[in-house]
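Handing you this structure, nothing more for now.
Heads up, one of the protein chains got dropped from this complex, but the rest are sitting where they should.
Note that the chains take the letters A, B, C, D and E in the order they are written out, and that residue 1 is the start of every chain.
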Amino acid sequence: DFLEAINEVKPAFGASTGDLERCRLNGMVDCGVRHEHIKQRTMLLAEQVKLSKGSPLLTCLLEGPSSSGKTAMAATVGICSDFPYVKIVSAESMIGLGESTKCAHIVKVFEDAYRSPLSIIILDDIERLVEYVAIGPRFSNIISQTLMVLLKRLPPLGKKLLVIGTTSEVGFLDSIGIRDTFSVTYNVPTLKTEDARKVLQQLNVFSEDDIDSAAEALDDMPIKKVYMLIEMAAQGEHGGKSEAIYSGKEKIDISHFYDCLQDIVRY
Amino acid sequence: DFLEAINEVKPAFGASTGDLERCRLNGMVDCGVRHEHIKQRTMLLAEQVKLSKGSPLLTCLLEGPSSSGKTAMAATVGICSDFPYVKIVSAESMIGLGESTKCAHIVKVFEDAYRSPLSIIILDDIERLVEYVAIGPRFSNIISQTLMVLLKRLPPLGKKLLVIGTTSEVGFLDSIGIRDTFSVTYNVPTLKTEDARKVLQQLNVFSEDDIDSAAEALDDMPIKKVYMLIEMAAQGEHGGKSEAIYSGKEKIDISHFYDCLQDIVRY
Amino acid sequence: DFLEAINEVKPAFGASTGDLERCRLNGMVDCGVRHEHIKQRTMLLAEQVKLSKGSPLLTCLLEGPSSSGKTAMAATVGICSDFPYVKIVSAESMIGLGESTKCAHIVKVFEDAYRSPLSIIILDDIERLVEYVAIGPRFSNIISQTLMVLLKRLPPLGKKLLVIGTTSEVGFLDSIGIRDTFSVTYNVPTLKTEDARKVLQQLNVFSEDDIDSAAEALDDMPIKKVYMLIEMAAQGEHGGKSEAIYSGKEKIDISHFYDCLQDIVRY
Amino acid sequence: DFLEAINEVKPAFGASTGDLERCRLNGMVDCGVRHEHIKQRTMLLAEQVKLSKGSPLLTCLLEGPSSSGKTAMAATVGICSDFPYVKIVSAESMIGLGESTKCAHIVKVFEDAYRSPLSIIILDDIERLVEYVAIGPRFSNIISQTLMVLLKRLPPLGKKLLVIGTTSEVGFLDSIGIRDTFSVTYNVPTLKTEDARKVLQQLNVFSEDDIDSAAEALDDMPIKKVYMLIEMAAQGEHGGKSEAIYSGKEKIDISHFYDCLQDIVRY
Amino acid sequence: DFLEAINEVKPAFGASTGDLERCRLNGMVDCGVRHEHIKQRTMLLAEQVKLSKGSPLLTCLLEGPSSSGKTAMAATVGICSDFPYVKIVSAESMIGLGESTKCAHIVKVFEDAYRSPLSIIILDDIERLVEYVAIGPRFSNIISQTLMVLLKRLPPLGKKLLVIGTTSEVGFLDSIGIRDTFSVTYNVPTLKTEDARKVLQQLNVFSEDDIDSAAEALDDMPIKKVYMLIEMAAQGEHGGKSEAIYSGKEKIDISHFYDCLQDIVRY
Partner (left out) sequence: DFLEAINEVKPAFGASTGDLERCRLNGMVDCGVRHEHIKQRTMLLAEQVKLSKGSPLLTCLLEGPSSSGKTAMAATVGICSDFPYVKIVSAESMIGLGESTKCAHIVKVFEDAYRSPLSIIILDDIERLVEYVAIGPRFSNIISQTLMVLLKRLPPLGKKLLVIGTTSEVGFLDSIGIRDTFSVTYNVPTLKTEDARKVLQQLNVFSEDDIDSAAEALDDMPIKKVYMLIEMAAQGEHGGKSEAIYSGKEKIDISHFYDCLQDIVRY
């Protein structure tokens, strides 16, 4: 029935294929040289897989703290490559499915890729795919084993495949041996003060005087939290200010900005 | 069958929708500045989600000791917002259901919310939703994974969603990674002496002379226990006094009040 | 099928309803002031639930060493209250049932109570209801979760419910969080020498001279063991004496009494 | 289906009822004063249950090292009492059955006993009934819970029941709380030198000169091993001697007896 | 269905009955006095069971390091006894069966034996029968319990049974209590230098000069490994020599023999 399951699997709870743009909801800004370098290298792997004769399969892991922009980067590579088959495998499209149905779903994506001459598969949030939880720890061994085998199984003759994984639990992936099955691993970091300054300049919501101290306060924060925090601060203490700020008429009040920052980092 | 299950799920053992008022059985009194501040901030999040373009999904966790008024506060925000869809997800309406039926039930609430332009979902007593027990510890990983994915899944384009969670086991939620998926966390505290005094003044069941020492005795007690204790004391040592006290004809005997306090705190 | 199960549950292996008298097989003697005090307080809770408007649900836990008379006391309160619905939930009537059938059974008792204006439910030997065993430890999490939710779920508007739990494993109930869900906890103790003397005087099976030393030997023994020991001793060393003793014609031989005591306490 | 199961249970792999004699295959010899004392006391319990009005249920545990004669003693009490219903519950008649079928089987035996005015149930080798194994440790919690409830459940009005349990793992029974549910516990010991001498004299297979040293060598050995060892030694070093020895024509060669002893105790 | 299962069980993957000869593939050589002594004693047990009236069931465990010849010895006793029913129970004939089917299979062998006046059952590699693995450790408790009960269950009146078990994990059998259920245990050892010399002399594949040093090198090796090593060495460094050596035309090159030894013992 596993075999049947494979053929019957249809995307549930929203289609995951083609959702790459959804992963970059706010567009992409320049997040500094380290983000840029990793993107370049991952693009090169796509080219290697396309041209090489000896490497029909390459696998690359993007790891880093929560919200640091891993998924957005993987989606960007997927979009910028001109590969005919690019698919994202995400826990979001498999909510509530049993372990073996999830396996069937994942295998199906690989089987589909094997039919295309050039493919990219994004395994998004691998710890979520394997249902990892730190207590225990617990995770689905069935899904883990499936991933470990798929990450080493060569595509059929003449087909090429690049797999990009993302995770914020690289230590766990290491301990179950999944990290080892990737050819290369890159670390997608949080923003340093200079990265944050660059981002704030592009967003243009602080007055010139405040931008340096704001950037300093954001040191070591992941990009997604930076966006969320700025939205909170843009509302103003009593709400209703955000339109004025995004349209450039007003700037964010720096002391209210610090207040919001506390709500987020207190814990 | 999970998919079917989702469509077949009907509220069991009493409807949870619209039950928000039930969570504030005794009306709401003023519990001091800290409670007030948190309520304001949570209301602001509701506004942010309504107005913002970049944050279609915000998530907020109210944590604090047992009986401190978390559920009542979440219900209050739900009632005071003018959102068309406000639903509370509680273990009370899912007693005796299996793990995956519970998942289906929860997913269904989110799917329904995705169809409304503006929604609030209250995940009440998350440790109870995931069937947590400290020994082991044990909990349902299936439900945990479902919550973690739902708490990060964006609603469809144009829809907005605020999720408010409550818990008295924030340490546990932290250790399985659920707390991290919330954008903001607020701590709903027990009453300090001055908060308790404010509450007692509003209830008006002690004589002026006793109110200070009574408030002091209640220091660090959660609001719900304060109510329960006053009801016990209002009965008098041999019962039958409560009507006289609530109608204002008599006051609570302070030494009987201390007796009752002992029954409750002895352990 | 859980829902069906609930409607199909019928008491198995003997009806538990109305069995309250069965729990006090030997009638009730006066066991000393501490037992008396707890009984009074529990009776007051019954009155509070009946009269109060703010407390439609009160929950009280009677804990104490094995055989100390907890079940008999809970049954006594149930009998003495004039509540229309009093039911005991005991593992004895659920032998051999699966975990979820037990849940259904328990839920059914609560659902029935919700239909009566005034109810008492006795959850007897909670550690046995949740199938607790110290090694592991093991217990049924499904039943535990069900109890925890039921112990906090308010009855419908206008209905009142007092739940009395009993347990000899309060430490365990504490560690899984069930003890916390009770409003009040009382400790039902073993007999002290003076309590034992009082009991022996009522039974009148020792000669005046022996009663003091016998009472001393019984110090710290639970009431049920006291009864059992006296029955053993009443038989005499070679059997056949008990009738003479209970009819008052003879007294228990104190040295044979000590012999029997040894058989019981050696381990 | 549990209820059906109960009615369908028939003794499998040999009928256990009436098998009491089978437990005393070699007849009974006098094993010394300690064995005798325990037998007397257990007989008295049978009388107590028969005559008493307040103790319709008594429970007694015979514990001791492997092969010390516990089962034989329980069977002897069962045979010597003139109770109309005496049944032995043993793992031998439930080989290969699932846990809940075993429960049903055990419950059935109790239900049958409840229909007889006077009954004895022997729970033989309780650790085997609950499928105990020291590693883990593992055991069947379902069966344990069933036993714990049955050991405290009163028979219907007017019926009397004595339960005799046997075990060689009293530490385990203690740790899961089963030992505590027994009213009394007796320890059935191995043979001391003087007990062994008494047994050897009755068997009459050693020469007068050897009997003392042989008895000394047997110090602290359980009765069943003594029998087995004597059978081995009676064969002689090259076999074929046993008939001569049992018929009294020859005596056991003491040095060959020591050889055999070594084979048994080496480990 | 267990009862049905028992009747339906047929030997799968090759018949185990009558396979005794298969366990002694290379015939039997003289392995030294210790092996001989154990064989004698085990033969005596077979006689005891045949003649004795008090011991209708004897059980004997052959334990020792892997490959030391335990199975071969058990098979030899089975062949040399003139018992009408001799059966070997081995994991080889139960590959892939579920735990309870394996139980049914084993029970069936005992039930069959109970119908024969004189039987020998060989429980080969008990740790494999109970699916033991050191990590955890894990094993089948269902099968373990079944074995423990079968090893103590008396055959019907008039029937006699000798059970011979083999194992290389006596420590494990001890810790789960199976070793204790055996009447006697014998240790089948590896070869000492003098045993190895005896074996080499019988095989006659070394030159007179080499036989002593070869025997020394084989000290503490189990018999099966000795055979395997000699076969490797007999091939010669480049293969093709074995026929010459076994026909006696050539002798094994001692330095190549040392090479092969290293391949085997390096780990």
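A few remarks follow.
Quick note on the criterion: contacts are C-beta pairs under 8 Å (C-beta built on N, C-alpha and C of every residue); 3 or more make two chains touch, one makes a residue touch a chain.
Small disclaimer: the values here were computed from a predicted structure and weren't measured.
By the touch rule given at the top, the unshown chain touches A, E in the complete complex. For the chain missing from the display, the contacting residue among A:Met73, A:Ile88, A:Ile126 or A:Leu150 is A:Leu150, taking the whole complex into account. Touching the missing chain, out of A:Asn26, A:Ser66 or A:Ser183, is residue A:Ser183. Counting over the whole complex, chain A has residues 2-3, 6, 41, 44, 47-48, 51-52, 54-55, 100, 103-104, 107, 111, 137, 139, 141-142, 144-146, 148-150, 152-154, 156, 175-177, 179-180, 183-186 touching the chain that is not drawn.
Residue-level contact of chain E with the missing chain is found at 12-14, 22, 25-26, 66, 91-92, 95-98, 128, 131, 133-135, 138, 227-228, 231-232, 235, 239-240, 242-243, 263-264, 266-267.
The rule is short, and it goes like this: only the chains that are shown with their structure count from here on.
Rounded to a whole number, the gap between the C-alpha centres of chain D and chain E is 33 angstrom.
Averaging Cα coordinates per chain places chain A and chain E 58 Å apart. In chain D, no residue reaches two or more other chains under the touch definition.
Contact topology of the protein chains: linear, an open path with no closing contact. This structure has the following touching chain pairs: A-B, B-C, C-D, D-E.
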